[in-house]
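Every protein chain of the complex appears in place save one, which is left out.
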Amino acid sequence: MAISVKDVQHIASLACIDLDAEQQERFAKQFNSIMEYFKELDGLNTDDVEPTYHVIGLNNVFREDAVGESLPQEEALRNVPKQDKGYVKGPRIV
Amino acid sequence: MSDVIIGLEVHCQLNKLNSKLFCGCSTRQQGLEPNVMTCPVCLGLPGALPVINKKAVEYAIMVGLALKCKVAEHTQFYRKNYYYPDLPRGFQITQYDYPIASEGVLTVDTDGEERTVRIRRVHMEEDPGRLVHQGSIETSKFVLVDYNRSGMPLIEVVTEPDLRSPKEARRFINKLRNILEYLDVFDGSLEGALRVDANVSLKGGSRVEIKNISSYKGVERALLFEISRQHSMKRRGVKVIQETRHYDDERNCTITLRTKEQAEEYRYYPEPDLVPLSVKGWEPRLRASLPELPDAKRERFKVQYGVSDNHARVMTAEIRVANYYERVAEKCEPRMAATWVADCLKGELNYRDRDVKDAFPPGKMIYILEQLKSGAITDKGAVEVIRTLLDEDGDPKVIILAKNLAKVETNITKVAVAQVLKENETAIRDLRAGKIQAFNFLVGKVMEKTSGRADPTEVNLLLRELLECT
Partner (left out) sequence: MPLYEESVHKTLDRIRRSKLNAFITITGEDAIRTARGVDDGAVKGRLAGMTVAVKDCITTRDVPTTCGSKILSGYVPPFDAEVVARLKKEGAAIVGKTNMDEFAMGTTTESSYYGPTKNPWDLTRVPGGSSGGSGAAVAGLECRMALGTDTGGSVRCPASFCGVVGIKPTYGLVSRYGVIAYANSLEQVGPMARNVSDAALLLDVISGHDPKDSTSVGEADGAHYTDHLVENARGLTIGVPKEYFGEGTDKRVEDAVWNAIMKLNKLGADYREVSLPHTKYALSAYYIIAMCEASSNLARFDGLRYGLRTGKDENWHTTFSRIRAEGFGEEVKRRIMLGTYALSEGYYGKYYLKALKVRTLIKRDFERAFKDVDVLAAPTMPFPAFRLGERMDDPLSMYMADVDTVPVNLAGVPSVSVPCGFAGKLPVGVQFIGGFFDEPKIIRTAYTFELNTDFQKLPGEF
């Protein structure tokens, strides 16, 4: 199925990325040709194949319930562009 | 309210763990400055990786077992992808397919009727950070974020929509909380330890999800409001929209949050940084380690201590009360102990809105009951000591002396009774005329004369004796 400009808008909103009209058009075109290429997988029968989520096959990796070191507040906030009394300051929700 | 359908999603912090779910930051959350209990992992700094806390998995299995669930053969963590300022990685590590436990039950006692609530699943996930708004969420010009809470280990218990009233929902949550405290995986008295999302609909109507309920009382209030709102719409012929509403505890109402128009798409997929778990083999060991749970303890109390069903229920409704009682019952007559713990102490604590862990130690209660038994103090005196201990602390022996609570000698009571009869001839006449209240009046007078320290039972006996003689 073809990806429309409206689809691109929806995806961009889900991905939290602003796109202008020209970018939306361009991406729609590119996405269609890329997804067209991926279509070749449809021809491969994988009905009885298990997906590989983890390639090495490890299981049951844990850590003990021990307290380690936390970052001091200045280090944790070192890269925060907007702060307020130790809090990270962000844009309003609504 | 038989047309009400309620399902709950209860999030409980496993705050009895030492460290967070995926990193070694401490789970201590009380009295902290913002952003002092974080590390690259729970801050979501690029490149940092999660590692699973083994004990958290054990606790989750124990919760599943206590709720009579099936423990999964294989379980896996997933990413739930969405954007929000409290979510440092832009996804929450949670469980989707293959939760740690599923298909359990919890019975709830609603007004004498035992109802079964089915548990759909129990799964593990991490807490996001905490948002602080300036004013309300709708009017705040900015948001402040504290990531101390980010990464705290959570158990989510999801029920089938089997609950039928707000009261039942509250009872359910109380019982769940109780079980978790019995398992010693959770301390419900800490702030933020328990949060509830509720799904409510009227039969035939759309389902509304209510988020942000953070207290036990809040659950009942939020549900009452929402049900009333839906009923009102139904009466007016207005259709209820399927949506997510935010519960505002201060204003006691649910509101629509106008954030995004579209439904959230979470794009769940298995977390590549965490490998799958095969933990069914832990079940026998963990099952054997389960402590005695509330229902079993209640029945044992009735058999072992001979206490009433009501007393047993009250005392096993909280593990700390049950443990307290058993310490007292070791040294004192169990049924007497039950009365004083379940009725008096619990009553006084409820009145003061306090937890038994703030009460005086069982040793002091034992002393009081011993004094009572030997006749050194009266019931009234015992109550007074208990109240004083709760309000001011201290040594019961000293309190008895200081407040002059020692029961007066029988001689003194006799003298007081004789005096009262002499001074209240009108009352005696009324009594003989058939006015039974006059007897109580006379008892009261004697208590007055002895500053409340006479033993009411003795007073009764002596009055009757002397009245007969006269």
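Labels for the chains are A and B, by order of writing; each one numbers its residues from 1.
Following the convention adopted for this analysis, a contact is a pair of C-beta atoms (placed from the backbone, for glycine too) under 8 Å apart; a residue touches a chain by one contact, two chains touch by 3 or more.
Being a predicted model, the structure only gives us computed values, none of them experimental.
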Task: With the full complex in mind, choose from B:M37, B:I52, B:C332 or B:I399 the residue touching the hidden chain.
output: B:I52
Field: Which residue of B:H74, B:K217 or B:R267 touches the chain not shown here
entry: B:R267
- line: Omitted-chain footprint on subunit B covers residues 40, 43-52, 79, 81, 83-85, 88-91, 142-143, 145, 259-260, 265, 267, 269, 272-275
Task: Against the chain that's been left off, what residues of subunit A make contact? List them.
output: 3, 7-8, 11-19, 27, 30-31, 33-35, 37-38, 40-41, 44, 46, 49-56, 58, 61, 63, 71, 75-76, 78-82, 88, 90-94
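Everything that follows uses one rule, which is that only the chains that are shown with their structure count from here on.
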Message: How many angstrom lie between the centres of subunit A and subunit B, each centre taken as the mean Cα position?
response: 40
Residue numbers on subunit A that touch subunit B, as the complex places them: 10, 13-14, 16, 53-54, 58-73, 76-77, 84-94
Of subunit B, residues touching subunit A in the complex: 17-19, 23-26, 33-40, 43, 51-57, 76, 83, 85, 131-133, 137-138, 140-147, 257-260, 262, 265, 267, 270, 272, 274-279
